[in-house]
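With one protein chain withheld, the remaining protein chains of the complex are depicted in position.
Then we have chain A:
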Amino acid sequence: MPVESIFHRLEALLPKVQKPIQYVGGELNSTVKDWDSADVRWALMYPDAYEVGLPNQGVAILYEILNELPGTLAERTYAVWPDLEALMRAEGVPQFTVDAHRPVRAFDVLGVSFSTELGYTNMLTALDLAGIPLLAVDRGEDDPIVLAGGHAAFNPEPIADFLDAAVLGDGEQISIAITEVIREWKAEGRPGGRDELLMRLAESGGVYVPKFYDVEYHDDGRIKRVAPNRPDVPWRVHKHTVMDLDEWPYPKKPLVPLAETVHERFSVEIFRGCTRGCRFCQAGMITRPVRERSITTIGAMVDNGIKQSGFNEVGLLSLSSADHSEIADVAKGLADRYEGTNTSLSLPSTRVDAFNIDLANEFSRNGRRSGLTFAPEGGSERMRKVINKMVTEEDLIRTVTTAYSQGWRQVKLYFMCGLPTEQDEDVLGIADLAKKVIKAGREATGSRDIRCTVSIGGFVPKPHTPFQWAGQADHETVDRRLKALRDALRGDKEYGRAIGYRYHDGKPSIVEGLLSRGDRRIGAVIRNVWEDGGRFDGWSEHFSYERWMAAAEKAGVDVDWYTTREREENEVLPWDHLDAGLDREWLWQDWQEAVSGGEVEDCRWTPCYDCGVCPTMGTEIQIGPTGRKLLPLTVV
């Protein structure tokens, strides 16, 4: 039976809402398939507004891969803003996909990609609007499998009650594998119903089904153990790692939206994973090992992406893009190719060294040299050793001076506040650093027309990192240090006016900390917040700290216990049964090293230090150089 489009019902509501274009679909390169041409159907959700969700690479890649698969269709759905939500409730219009405007409840799977924990309440809105019961245990045979992925899924425990399943790591291969399990089960006439399907997925060890695990607690609230409650369910669930990214050159048909989105460019992931070893960085820990795309694949993807999309900007993405083994040749090759075409190139996420200036110069060859961004993260040398961000003050000053003297006018510096062992003087060190940067820049250029912006946010300890045991700084401490830093910057007569200051206050970080390292008891808090009207928690104008605290109190949850409390070595952590490949003993040892100031080198260039990922996951570092060069193309 074909499922009817709800578009005619939605259409009557659109004249009454802000930016209606975000709900109508019709993007270039989007795919609409006949409902009956597929026997497995995915609704893919990015749980934030369309303008944020549309450019998300994870969803775009899975959308394309699943739609390429015979007998399979995938459509996209995003969080609707409160104005449309209210109208949909009043008119009984369900959560819909933007591709064919089909009701989300009609699909086999609702896959939700969580880059951040702050999308949890938006998932609840979508489930509720879709008519899908919020709790997994209340769902019936006609409800989709609600499946979480993305970085936040590495600790899905706070949303475990709302999920049927979760997947850790790279989604390309596992989404296909899940599709085939569902196809087989449906072809057999759905034996054993929903429960058997979930069992088949869980048995593989590659899909986490929370309800097949019981959590036991000590009297003091700590977790005693997490154990499977059925035979054949594995004790631990492992992450997925795609090897040989050249075999997966997605997106091939980039989605080009009509609505304005946060990233208006074609993005190519030039490598996945990072082994710099920054101890605060969850992404760098859970995406190991480093797997590069080759220079020739990158060149072909950029060429194809520009032709397919008409974008005039290309972003080369990764966790630390200047670390690609052939980045200099990539930069030069692309800059040569697109010289004079009004196509610009950008390289987000770069590290602090002079080599980066060369790259930035290459990328700005026919454009302007406006701003460069560096992330020293810690304000003092001591702090940077604790987080294993090995940048000396001399490195930073030298790099920034080079940038100013080569015509860059503005340098942005990123820092974190509330890092483990941090003292007031570590944060105040940022002011000294910024002043030295301006001083050196003025001396090098002989000009006062240079600026530096300090941008600083609160640190949140994350699962699967050496800081997973750390006590998070309370928001009073963070706010006090941020204010002291502001006063130190603004009060300076000589340099104050050349230094900009942007900061985020400490309260949202506490909520993020609660959700990041929470366990299943946090589900009640999320639900309370949502029932109290919590939506779009990643947006400061919608976020309410007071609402979260009231919800926690109502649920009997002690927020400090989850956030500012330091954990003991052998406390069972809520995510210990979820395997990112990292050896727990190595993580603990690295945490101890952090406190004592020990540094870890990058394993791409030094011997393996046994973090555990490669042997556990059967993976290996895949890097160049290939020695190949980009050939010039005829560019239209």
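Heads up, the rule we're going with is that contacts are C-beta pairs under 8 Å (C-beta built on N, C-alpha and C of every residue); 3 or more make two chains touch, one makes a residue touch a chain; residues count from 1.
Heads up, the rule we're going with is that contacts and distances are computed from a predicted model.
Asks: Leaving aside the chains you can see, what is the UniProt protein name of the one that's missing? Options: "Radical SAM protein", "RNA polymerase sigma-70 factor (ECF subfamily)", "Phosphate-specific transport system accessory protein PhoU" or "Amino acid/amide ABC transporter membrane protein 2, HAAT family".
Replies: Cross-referencing UniProt, the chain left out corresponds to "Radical SAM protein".
Asks: Among A:I21, A:L135 or A:A187, which one touches the chain that has been omitted from the display?
Replies: A:I21
Asks: Of the listed residues A:G221, A:G310, A:G533 or A:G598, which contacts the missing chain in the full complex?
Replies: A:G310
Asks: Which parts of chain A face the unshown chain closely enough to count as touching?
Replies: 5, 7-8, 11-12, 14-16, 19-21, 23-28, 256, 258-260, 264, 306-312, 342, 368, 636
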